[in-house]
Every structure is written in structure tokens, then in C-alpha cells.
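I have a structure here, written as C-alpha cells, and I will follow up with some questions on it.
Excluded from the complex is one protein chain; the other protein chains are retained at their positions.
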Amino acid sequence: MFDKLITESMGKSPWLFHINAGSCNGCDIELVAVLTPRYDAERLGYKLAGSPRQADIVVVTGPVTKQSLPRVLRAISQVPEPRCIVTMGSCPQSGNVFRGSYSVCGPLSKYVHVDVDVAGCTPKPEAVIEGLATATKILMEKRQKGGQK
Amino acid sequence: MSMLQHFPICAIMAYFLGAFLIVVFGRNRALRNLIGFLSTATPLCLLTALVKPVLQGSDVIAYWMGSRVPAGGYAIGIALEVDALGLFFGLLIATAVFVAMIYSFSYMSHDDNEPQYYTLFLMLCGGVMGFVLSGDLFNMFIMIEILTFAAVALTAFRNTANGALEAAFKYLVVGCIGSSCILAGTIMLYAQAHTLNFAQLAAFLPGNLNTATVVAYALLFIGFCTKAFIVPFHPLAADAHGAAPAPVSVLISGVLTKSGLYGIIRLTYILFRTMNLGTVQFWLVFLGSVSMFVCVTMALAQHDFKRLLAFHSISQIGYVLTAAGLATALGVSSGLYHAMNHTLFKGLLFLCAGAVLHETGTTDLGKLGGLSKKMPQTTVLFLVGAFSISGIPPFNGFASKWMIYQATYQKAVESGNIGFLFATIVALVTSTLTLASFVKVTQSVFFGQLPKEYENVKEVSFGMRLAMGILALLCILTGLFPGFVTTYLTEPAARAVFGANNYINAMLGTGYAQNFGLVDALPVSFQAAGVWSPISWLCLLMIMLLAVAIVAVSSKYDQVSALAKTAAAAEAAEAKAGPRYGSGALAEGKYELFFGGEESVFSQVGGDDLFWGFKHNWRHYFSFMHELHSGIVNDYALWAVVALALAMLYAMIIL
Amino acid sequence: MSIIVDGLKYLAYILIFPGFLFCFLSGLLLCGIDRKLVARMQKRVGPPILQPFYDFFKLLGKETIVPVTANKTVFLIAPLVGLAAQVVLQLFIPVFSFNAFHGVADVIVILYLLLIPALSVIMGAAASGSPYSGVGLSREMVTILAVELPLVLVLLSVAKVVGNAIGTGLCFSLTDIVNYQLSHGSLITKLSMIPAAIAMLLIIPGETGGHPFDAAEAETEICEGMLAEYSGKPLAAYKLSHAVKLLTMTTLFVALFLGGIGGGIEQALMTSAIGGAFCFLIEIVILFLLCTVLVALCCSFVHAVTARLRIEQLFKYYWTVVTGLAVISLVMAWFGL
Partner (left out) sequence: MILLNYLASFFLITLGLYCIVTKHDLLKSVIGLSVMDYGVNLLIITVGFNPGGTAPIFTFGELNPASFFVDPIPQALTLTSIVIGACTTAMSLSLVIKIREMYGTTDTRQIRRLRG
């Protein structure tokens, strides 16, 4: 029962850690917009954490530049299990307009297992919330799977 | 009783004899250590044997050297007199000295001139012990000279260390001014009373206060202040501690300052107990509060481990002086309690600083860091000391500080003098500032990141850990059983402080004090000295255990680590299957520090500007203080002279 | 026999009320209410009131990572010590006429016990070795220094007022302070206590690290400061003890200034023939409501309308404005107003 409580709670209190992997800041602003009064993601328990140690969901924006790649990976690795990786915007998925640049290493899924992709340039807040909700579900699943083993 | 009578002189002589024997036989290490051990263990045993009659039975042991007992009410010979107050300080000293000696065996083993070190060490101990057990003013002066010389020589012992010689010279100059004050004061008292015996002076003076005796009080007071390093003599302590070897620091802070305090208490409450006590109290409390605050702020500005500890030492002495100056039973009792605690925790902290110096070769807070991984036991011991001095319950500093707050506040309410209230507030704030500066030390020495050059640092040897362990244990015990300490140690001593008649009669025969028509200065009441019930601490312990148990149980059913493992395995499998960049790249940085995603580099947050937010607001004060502590010996001498002049002026005004 | 009964009684105090269970429930609930209120004031929907519970249980289910640079023992034990000390502190504060440890509650003991949770966070942060934690702990320590002086003055002035009234001259015992109020009405109705009460209201957010005095935990600036390296269970313990601290500070305020309310309730209830246990329960509810009002007043409202202060501004603010208020109170108390 205690276990179930924890799994339930995991679905209700996902904390975000936001990594900017060379983004144009459009997605970053949009992510913040999700938390402001109009869309208020906090009503679902979403909260921006200051340190990856406290996060459940990592939100990556930007095309993953050469400069940022090792840092992104390092920060992701420092998030404790169970964790979910969400890419926000088209950049981390395809490179978007930066594709083909010498300094772009993306997509992110080349390096880590990405759980949710939220496409768009930039994605609408509704889409972001939807994506996060999906990620939360995956988080709960991960927790349950880990619990069974 | 007849046997016990010889114990005090034996205790003193054991040190001096040891010093002599080490000069003769000191070349052999084993023999030297044996002599050192025996000559510090013997006085401890002898004085412990006196606990029962003196502290519990409130006997006073008078010992006349060469059996020159007083004739016709005149004390001719040199006397030792051990009352509860003297024995209390004697026990403190014997304990601290014993521990410091154990520590020295390993700590000093790499120095040359070891025999000289032990000789001076034992001379210092003998001097202090002679001082507190003496019943004769001139004898006290002699002992003060012995201990000053020994302390100066020990300060300069590692004369290649930065500033050791300089510190020794400054200490010598100001210390000699203090000694001369004591001598002059002694002589002025002699001129009036024609006796040097404490008991006889105590009987004579109350009825015969005049300008000369009051000036003598000021002179003696300033002299004892230089020994206790009360403000304005605190820079000397800082310099001396910074340069001296750690066990000597223990002696200087735990033992030498106590002798000064003992002198002040004896002087004020036994000899000059009929002076205008209200104003004298105010004076003592004022000096104590100033010492407290000035030294703790000076400590915040330090970046050398031992120098910082030295300033704290004086800050705590300020507490003792404040409490002892209240002239209430509770005040004196709490002051003595804090004096005892000061010896214990300050000794512990200095020994920890010594351990750090021994292993790393530096005490610069900016250079150290992360030692807790290399020296875990020293860290724990240091934390015990740090919590004790900051007055965190349930360590001993809390018990005594709590009593001091009660005492000062009670005094403020009783006398209606808002100045004493000020002392309470200063004491409380100082306590927090103390905590702050020990957080700084903990952060920049034991926690944080380990610099590369200290990768090979090891835990200190068993002997040193044993010495620190004894003190840490005492810190905890005296904190957990404050009722025991107050009942059996400090209250008898406080009673002795106010029992001048008892003191006089024991020395000069029953009825002598009444001959001079004296009454006990102050009634003794310990009603307010009750300390909280220990059940609360048991509860704390229980809750702690409960919390630990809950965690232990819950981690048994913990699936998280399993989860992490499976996730890592899946990651690895995926990395193997798909053409991924840098397989296993994710696991790499997991257990490193978070640096905003950067690879972790060495970036220790040092102690220097840790409390910037505080210092910024006080920047004018700090720069003023920095300029004031100029390090020029003339300035320090000037302070001494000014203090002397003010003390004499004040004494004459209040007469 | 009586030892066993006493033991069970104390066990009940520790485990249920005012110990763990009460602290856990009402502390987290207070936190949730605080967050909800802030959200409403900012015209957001806000998280559910039970959000802190979800956060807490979620953190229990997360992996605990101990960084390589950390001193593992201190890093893991510090949160537990902090939590335990916080709960003990709650035990010492009387709830109207109910007092778990009679005669032990002493304002100076409380002053020092308040230090321990903060100190344990500091020690844990230092033990993690992170530079963010280093900066955070320095700010936390300065915050403690800043808050300590006005807090001391407030406590002394309360001690003086009550001491004057009951004739002992000084009264450090919190039990006596509350008992006095039970029979003579709340202290806040005294003129001299109003500045002290305002100062205390300003101290509460400082002590609990609330806005705008949260320079130590500035998450956007120094990555959660002291908690930068904490994850999983220790973090849960910290979050819990932070929540309990909110409860403790508000309960302390109630005990110091609003104790008289309990007397009124008791009288009202005793006369209306609903006695004993029910009265006690109502008192607990009233206490909780009072705490909520205080949190709304000094945490939520202040949070919603202010921006974070820099650490030296914070220090200056406390040592001038708040200390000034407390000094006014103390001086008035001293001259018997």
C-alpha cells in the first residue's frame, strides 16, 4: 500500500529540471509561460527544481550543440531514478533550422533514451502540458516496473 | 587528614620535580615520556583524592611550608591554602595538563629539543598549579613569573614558525608590564597590611579600604587581566596561540587564562569583598561583555585556524568574567561551570587544530578543505568541540551558557539595572556569532572539497586521538549531567567564593575572622540554578533512534536502488544494441557534484568571505578593528598602560 | 507501574501529539495552504492543498544519490537530526493549557533548539562539498545571525512583561507565560507587546526561509543552495522539517502572544458541558486555525507581494527595522507599560 502511495504521489508531484542545449530561448520562455497564471502547471504539481538532484523530468530545449552535449548528458545523469526525459520543441528532435550546422550534434535521441517528444517551434503551452502529463505517466510506469523487479 | 594536608604541595612539586628530572634524564625518549606521564598523572590523582573532603565536606586545607604556623595572629610563613575554589581550578588544570601531555607524546615527536619542551611544559604546569593553590600573595607573583616565562619560551619554541618569536616578544613585554603591576599591587597591600598572607589580608582589608588599597586592587586586577587576556590584552593571546604548538595552546587557553580568572575572583570576592560591589560588578560585567563581543567579531575576520580559536578562547573567557562578575551565587556558579567547559572544549578544539597542522602542515583556512574524508575521527571530535563552544544542546557549553543567561537576566531584574540586560543580549548574540564562525571552520577545513595536495593525508595517531577523545567525552558528560556538575563541583566552589570567613578561620585558627568583626559578604542561594530535566534529552535520543530505525526499515523494502540498477542495465543494453555515441556516457558523472552541467572542478568555498552579508554591514567596524590590531608591540603596551590608568582612576572614583 | 504509564504517555506525546504524527500532518498541511494561498493571490489555481504530501511521498520513492565528495555519514544523518530536533522543539511548546513537558519549556532552550535544525541543514550542506551548498550555507548562517538578535529581544521582552506581572521579576518558562495568559488574557492586547508581536511576525518568514528572506535557498540563483546535492529520502526529511518549522514558529507565536485565546475557549466549553477530550480536540483545531492565519499573514501575503532580498539587505533589514521594533517593545516592557 505504501508502495502504491508513493507511485500515486509520483504522478502528482513531478518536478522539472530545464536544460537549455543551445536553444533560441523561444521554448524556454514558453516553458516558463506554462507555469505562469494563465496555464498554471503548478495545479498539477509541476514545479521547476533548481538542481537536477531533485528533478523527476528533464526538459531539454535546443538543438544540442557540440558545446552543450557533454553538459547535457552529465546533468541528465545526475537526475536520480526514476526519471523521464522530455524534449521540447523541434530542435532536440531534428535540429530544426540548425540542422546540418557543424556545431549541432543532435538529435538528442542519438545519445539517451528520450521518453517524450513535444514537437513545434515553439510548442503551444497546451502541447507542453500534454507532453509533461505523458511523461508523468511514464514516470509512474517506470516506478511500478522498478517496484515489480 | 594529616596525610591529605601534604597533597597540595606534592601536587605542585610533582610538576617541578618532573621538569628537573627531564632535564637530567631527558635524552632517553621512553624515560622522558614516563617521567612526563607520571608527573602529570600524580597531581591529578592527588587532587582527586582531595575532592571528598574539600568539595563535598567544604574543608579548607591549610599547609604551612616548613611548619611555620602563624603566631599571635600573624602569618609569617609561606602557606598553601586549598579551598573549594582553588581545588576546582586545580582539578581543571591537572586534567587539561594531563591530556595535553598525552597528546604531546605523539605530536611533538618530530620536533627537536624535546627535553627542553617537556621541561618548559612542566614548569608552566607547576607555575599555574602553584598559583591556584597558593595562599600567599607574593608566592602567587613568583608563580606568575614562572608561568609567564615558561609560556613565553613555549610560544617561541618553534621559532622557525611564522611569527613565533614576534608573538613571544609581544607576550613578554605586555606580560611583564602585567607582572610588574601585580608586584606593585602586592607591595602596596603589604605596606598597608604588613602581611602577604591571603587569609590575613582578607581579614584586614574589608575594614581598611583606602586609596592605596584600592589602587592596589586596580594594579592587581590589571595584572590578572593580562594573564587572562581580557580585552585589551587579547591580541597577545591570538599571537601566542597562532605560533605555539597545539598542546601549549591548550595550556595557554585552558590553564593560563584560568589562573588569571582565579586571581580576579579571589581578589574581588575574598580580599576586596566590602568594596562598592555594585560598581565593581558593573566593571567586571562590562569588561566581560566587551571581551565577548570584540573577540568573537575578531574571530570572524580571521583566516588562520588557530588564531581564530584563540580569539574565541578570549570570547569565552569574557563569558566567564561576565558571569563571575555578577556577585550572585548563580552567576559565580555558572561562571565557574563555563570556565570548566572552556578548558574542555577549547582544549579539544586546539588539539584538533594541532591534528590538522600535524597532518597537513598548515592552518590556513583558505588552503584546507575536505579533510573529513581523510580524518573522520578528528572531524567528529572537532564537531563535538564546535557544538560545545557554540552552546548547542545537549553539549556542555549549552548548560553553562544557559545558566549565564539566567544569571545575567536575573541580576538585571533584581538590580533594576538595564546594563546587565545588555550583557544577556550580548551573550546570546555572541553565542550565535560563535556558531557562525565554527560553521566557517567546519566548512573550510573539514567539509567542502579536498585539495589535491592533501590526497595522502592520514588520520592522526592513536595517542592524539585518545587525548582528544578524553576531552570530547568530558564535554558530552558534563553537558548531559549538568545537575551533577553544579552540585558537586561549581556550587561548593561558588560557596567558597562567598565564604571568606571559612577561608580565614581555616588558615589562622577558628574565631579569627570574627575577631575582626566580619560577616559573610553575601548569602548564597541556589534556587534559580535548577537545570532542566534530563528526560527531555532522553526523548531527543529516542526520537533520533526512532528516525534512524524508520529509515533502516524503510530502506529494507526499498525498490529504488533496484530501479536504478535496472535502469542502468537497460541503458547499457541499449547502448550496446544501438549505435550510440559514447556508450555509458550517462553513468559517468552521476556521483559527481552538480556544477551546472560542467565537469566538476576544484572550487572550495573558503572561509574568508563566507559571511559576506554580515561583514558588509559591519565593514566600518571591521576595518577599524583591523587597524586597531596593528601588531606593533608599542600599541599593545599603550593599551595596557591606558587600561591601567583607567582602572586606577575608576577604582579611586568608586571608593 | 506508574513508570510504564508515564512511559506510554511520553511515547504517545512523541508519536502522536504533539509529536511526529501531528507535526507531519499539520506541518505539511500548513505548507500546502501556504502554497495554495500564494497561488490564489497571484490569480493562479494553485496546487492541491495536499501537494506537500505528494511531494514528500514522491521523494521517498526517489533514488538517494550521495556525491563522491560528500562525507557520507554526516550527509545522511544531518537531515534526520534536523527533523528530530524540530519535532522535539514542537514538544516543548505548550498548546494552551496542554504541555508535554511541564516546567521544562524554557524560552532559551527553545532559542537554542531552533538553531539545531538550521545547523543540521548547514552541516549536511557543508558535508556535500558542493560550492552551491557552500554559498547557500553562508547565506543561511547570516540569516540566522540576522534573525537571532530580534528574536532574543522579543523573547526577553515577553519574559519581562510576564515576570513583572507574576511578580518573580523574570519569567523564562514558556509554561508560565502561557498559564499567565490563560488567566489574564493574551499578551498581544498589551501595548508594549504589539511591536514585539509585529517583530515576531517578521521573524517567522526569516526563520523558516520564506520569501523575501530566502536568499539561502534561492533556487534560480544558486541551484537550491544548501539542498543542491540532496535527493530522495534526505531531501524528504528536509522538506518535512521545513514544514514542521513553519508549524513550530507559528505555534510559538501563539504561545507567546495569543495564549489567552485558549482560556476563553476552555471557559466557554467547560460551561457548555462538553468536557475533556473534546475540548482538547477543539483546542488543537483552534491552534491549527490560528497557525493558518499567521502563515497567511506573514508568509503567503509577504511571499505574494515581495521580491527576494539580497543577503546583506536582509541582514540590514533585520538588524534595523525588526530589531528596532523589538527594542521598542523591550524598553516599554522594562518601564512597565
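Some observations on this one:
To keep things simple, chains are lettered A, B and C as they appear, and every chain counts its residues starting from 1.
Definition applied: a residue touches a chain if its C-beta (ideal position, glycine included) is under 8 Å from a C-beta of that chain, and two chains touch if they have at least 3 such contacts.
What you see is a predicted model; the values in this text were computed from it and never measured.
Within the full complex, the chain left out of the display is in contact with B.
Checked against the full complex, the candidates B:Tyr103, B:Phe149, B:Tyr319 or B:Phe350 give a single residue touching the omitted chain, namely B:Phe149. The residue from B:Cys45, B:Met65, B:Ile418 or B:Leu638 that touches the chain not shown here is B:Leu638. Interface note for the absent chain: among B:Leu172, B:Leu368 or B:Leu610, the touching residue is B:Leu172. Residues 138, 142, 145, 149, 152-153, 156, 159, 162-163, 165-169, 172-173, 176-177, 179-180, 183-184, 187-188, 190-191, 194, 196, 235, 238-239, 242-243, 301-302, 307, 626, 629-634, 637-638, 641 are the ones on chain B that touch the missing chain.
Everything below uses one rule, namely that only the chains that are shown with their structure count from here on.
The touch graph of these protein chains is complete, with an edge between every pair of chains. Here the CA centre of chain B is 34 Å from the CA centre of chain C. Once the centre of each chain is set as its mean CA position, chain A and chain B turn out to be 56 Å apart.
Contacts with at least two other chains are made by residues 60-65, 132, 223, 228-229, 232 of chain C.
Among all residues of chain B, those that touch two or more other chains are 560, 563-564, 590, 592, 594, 596.
Chain contact summary for the complex, chain A toward chain C: residues 5-10, 12-14, 36-37, 40, 42-45, 48-51, 53-54, 56, 78, 80-82, 143.
In the complex of the two chains, the chain A residues touching chain B come out as 2-3, 19, 51-53, 68, 70-78, 80-82, 105, 110-113, 142-143, 145-147, 149.
Chain B meets chain A in the complex at residues 557, 559-560, 562-564, 566-567, 570-571, 574, 580-582, 585-590, 592, 594, 596-599.
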